[in-house]
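Apart from one protein chain that is not included, each protein chain of the complex appears where it belongs.
Right, chain A next:
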């Protein structure tokens, strides 16, 4: 059975993020003209990393259930970590946890414990700031991802398959990325094929879409391109997504339009999760 390998420090899995840092990311994000697509990309990657790290946190430390890589593509294609992690391909998640560029505080609405709502401040670590410069060499980024992930799966042949998440506006400038995306999803461990998911950050005003099972409702060709490159959700993920109230079919893909994929992280199985834990 696929996607049942244990994820532990002894048998870690891997997350690789591809982030579009091209010039077109300076365009407005959705209807919100004050926010650029590049701002949204950095919000999405920072939030995904934050949630993944919290998932692996225990008292007094973060357990290295995952190794994390980030490839940026724009003026250049390559490892995008800054600071102490600069130039590194894949790093244990505890190192990422301990080296954010800075920690901001943000406010959010929270339960006041008495049926009301209260403003709370939460810490929001920042690893990536917005960048928008150069072309969109997505094909080159996918080829680089393929090489890294082949290396990972040859070193972890029986591990839980790597997850690659591409965050982009879907406007590549170096050709059709469908073929390199297809090659990427052919990489596998004995536990299943690599999972390739896409987060589409768009200037389009259409409302957000999460885990669709066809491309008919998507607003443009860029969204359709990214949707069709994305892996179909394996059964265990379809079950979880369905529990979140999203209708699924065998064609449901790991694709989000104007949304993030934080939902997916909640369902990574690294042990017992109480059903009364929110």
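Everything below uses one rule, namely that a residue touches a chain if its C-beta (ideal position, glycine included) is under 8 Å from a C-beta of that chain, and two chains touch if they have at least 3 such contacts; residues count from 1.
Basically, contacts and distances are computed from a predicted model.
S.K.: Which of the following names does UniProt give to the chain that is not shown: "ABC transporter ATP-binding protein", "Protein phosphatase 2C domain-containing protein", "Glutamyl-tRNA(Gln) amidotransferase subunit A" or "LLM class flavin-dependent oxidoreductase"?
M.R.: Hidden chain, UniProt protein name: "Protein phosphatase 2C domain-containing protein".
S.K.: Check the options A:23, A:92 or A:125 and report the residue that touches the missing chain.
M.R.: Of the candidates A:23, A:92 or A:125, A:125 is in touch with the missing chain.
S.K.: Check the options A:14, A:38 or A:62 and report the residue that touches the missing chain.
M.R.: A:62
S.K.: Going by the contact rule already stated, which one of A:19, A:38 or A:53 would touch the omitted chain in the full complex?
M.R.: A:53
S.K.: So that we can see where the missing chain sits, which residues of chain A does it touch?
M.R.: 6, 8-11, 50, 53-55, 57-60, 62, 97-98, 100, 103, 113, 123, 125, 269-278
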